[in-house]
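Remarks on the structure that follows.
Yeah, one chain of the complex is gone here, protein chain that is, but the others are all in their spots.
We just call them A and B in the order they show up, numbering each chain from 1.
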Amino acid sequence: MCFVLFSIGLYCILRKRNIIKIIIGIVIVEYALNLFLILIGYRIHGRAPIVAQDQEILNMVDPLPQAMVSTSIVIGLAIIVVLISLAIRIYEKYGTFDITKIRRLKG
Amino acid sequence: MSNEKGMSLIVKTVTRLTFGLIIIYGIYIVLRGHISPGGGFAGGVIITLSFILLMLAFGKDNVLKKLNQSRCLTFSSLGALIFLFIATAGFINKQKAVGGKEHFAIFGAGLIPLCDIAVSVMVGTGLFLMFFALVLLVEEKEGK
Partner (left out) sequence: MLLFFITIPLCAAFLISLFNRKIKNLSDFIANLATFILFLFSLSSIKLISLYKIIVYRLGGWMPPMGICLVGDGLASFMLVTVNLISFLVMIYSISYMDRYTDKWKFHALFMLMLAGMNGVILSGDLFSLYLFLEMASISAYVLVAFGTEPEDLEASFKYAIMGSIASIFILLGIGLLYSYTSTLNMADISSGLLNKPKGLLVGFVAVLFLAGFGLKSALVPFHTWLPDAHSSAPSPVSAILSGIFIKTLGIYALARIFFNILGISDKILFLFMVLGVLSMVVGALLAMAQNDIKRMLAYSSISQIGYIVFALGIGTPLALLGGLLHLFNHAVFKSLLFLNAGAIEYSTGSRKLSDLGGLNSKLPITGGTSFIGSMSIAGIPPLGGFWSKLIIIIAAVQTGHIGFAFVAVLVSIITLVYYLKFQSFVFFGKLNQAYIKVREVPLVMKLAMVFLAGISIFSGLLLTPPFKDFLQSATGILLSGTAYGQAIFGAIK
């Protein structure tokens, strides 16, 4: 499942010409990765890793990947904001979202 | 749409009702972050969402009176600085920073609630700033 999503996202990045679609591709890949990280830490019938006041939890899922995912979501947010603001500016200057037409740099 | 700013009457009324609730919920999550799930980041995001909702419903000018861009930036960096200083305090005196002895009590976690508040200020205003910058970019483009 994750790898299917991952490949869809990669296809989207590599094959599409529209800037916005490329950004969507990156988002898909990121989410595939987050899902993958969560699944690494999952155990069958596991519970949320919260230490509660009055009960002992024996079968916890691994909390570390969840911490990693929450961090990588934030990073993803930052990257997406940067990319989208770049895309808006590019549209302003070039008047198009098509990367085959944005070719002022060569060589 | 008509000349008045923002969305329809229904949206405005609902926003007016829920706005305070959302903010209170956000603050609750920030303050209880060291005991239960939640914490500075999630709470900050929720508080920001309430402001974004306000902005969507009433148009951006009304919100800007209360919270303009430069003030946002000031708060954001202030929050980050406070967080950093708390962290450095922990570097100097390790025991007091993390060493809460009573578990599951409101004041039992040393400096962590303070960290949470600082993070929530930073994240909230930072996120609002991001949203705001994107909105301004689009407006600028439409102006041309």
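Note that contacts are C-beta pairs under 8 Å (C-beta built on N, C-alpha and C of every residue); 3 or more make two chains touch, one makes a residue touch a chain.
Because the structure is a prediction, the values reported are computed rather than measured.
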| item | value |
| --- | --- |
| Hidden partner chain, touching residue among A:I8, A:I24 or A:L37 | A:L37 |
| Absent-chain interface as seen on chain B, which is shown | 70, 73-74, 76-78, 80-81, 84, 87-88, 90-91, 94, 97-98 |
| Contact footprint on chain A, counting only the chain that is left out | 6, 13, 19, 22, 26, 29-30, 33, 36-37, 40, 64-65, 68, 71-72, 75, 78-79, 82-83, 86-87, 89-90, 93-94, 102, 104-105, 107 |
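To be clear about the criterion, only the chains that are shown with their structure count from here on.
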| item | value |
| --- | --- |
| Distance between the centres, which are taken as Cα means, of chain B and chain A, whole angstrom | 23 |
| Chain A-facing residues of chain B, complex | 36-37, 41, 103-104, 130, 133-134, 137-138, 140-141, 144 |
| Complex contacts: residues of chain A adjacent to chain B | 48, 50, 53, 70, 74, 77, 81, 84-85, 88-89, 91-92 |
